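Yeah, one chain of the complex is gone here, protein chain that is, but the others are all in their spots.
After this line comes subunit A, so read on.
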Amino acid sequence: MTNLTVSNVTKRFGGIVALNDCSFSIDPRRTTCVVGPNGAGKTSIFNVITGFITPETGTVAFQGRDITRANRHERVRQGIARTFQNLKLFEDLSALDNVLVCLKDEAGNDPLTAMFRPFHTAAVLRRKKAEAAALLVQVGLGHKTDALAGSLSYGQKKLLCIARVLATGAELVLLDEPTSGLAAGALDTMVEMIHALKRQGKTLLIVEHNTQIVQRIADEVLFFHRGHLMAQGTPDAIIADEELGRIYFGKGEVH
């Protein structure tokens, strides 16, 4: 069954066509990289899928349901979560709390229960803390649980963003440039993290510039250029295509 289907999506900003009649679908448990030069529409397609912008025409369907006009947290509830190029975290909260507040809600978590059944609420909190701590360990931040999110290093913040996204329990995870700005060591950690997510059966959609990393992680590549989806195919096929290479790397120099 197809997981995500984008059909004939068009979005303009003033005179600029950010997305022009884009259609593609993504199967479950596949990792798809979105590539293309700057301004190609990569982030726009993320924004359409996650509800940050509404397309003028076209539809987005997730697991057979039309979500074109669903609001953002409805989409999260249905199992779509994303990270951002400019990291977004609850900077005033600890790393653990950042993950904890994104976990699925359960009964006993509302203010009234907290007041009248404090022990029940405390038990719920203990369970959630353990769950959040396990996710932090999974992304390699097990030693930073109590640190304020704002005090973490750039690489650690990126990993925390992934833990936050995982906490939502999303099946479709969109990562916007997860490896940009990372030093070599942190970069390998991130790639390993992405492989771990693949093994867990997540469907991943990733904006990635580095073609070597694309080859390491992608099952499939979507190539965007000036709002058009130019090609969809395996990483090797896309990278071998000379015309796409010219678009991506500029005229005349094919990698």
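Keep this in mind: a residue touches a chain if its C-beta (ideal position, glycine included) is under 8 Å from a C-beta of that chain, and two chains touch if they have at least 3 such contacts; residues count from 1.
Note that in this section contacts and distances are computed from a predicted model.
> Using the UniProt record as the reference, specify the protein name of the hidden chain from among "Hydantoinase/oxoprolinase family protein", "Imidazole glycerol phosphate synthase subunit HisH", "glycine dehydrogenase (aminomethyl-transferring)" or "Branched-chain amino acid ABC transporter permease".
Protein name of the absent chain (UniProt record): "Branched-chain amino acid ABC transporter permease".
> Going by the contact rule already stated, which one of A:61, A:125, A:147 or A:196 would touch the omitted chain in the full complex?
Looking across A:61, A:125, A:147 or A:196, the contact with the absent chain belongs to A:125.
> Among A:40, A:60 or A:89, exactly one should touch the missing chain; which is it?
Spelled out, the listed residue whose C-beta touches the missing chain is A:89.
> Which one touches the absent chain: A:104, A:143 or A:246?
The missing chain is touched by A:104.
> List every residue of subunit A that touches the chain not included in the displayed model.
50-51, 72-73, 76-77, 81-82, 88-93, 97-98, 100-105, 109-111, 114-115, 121-122, 124-125, 128, 164, 167-168
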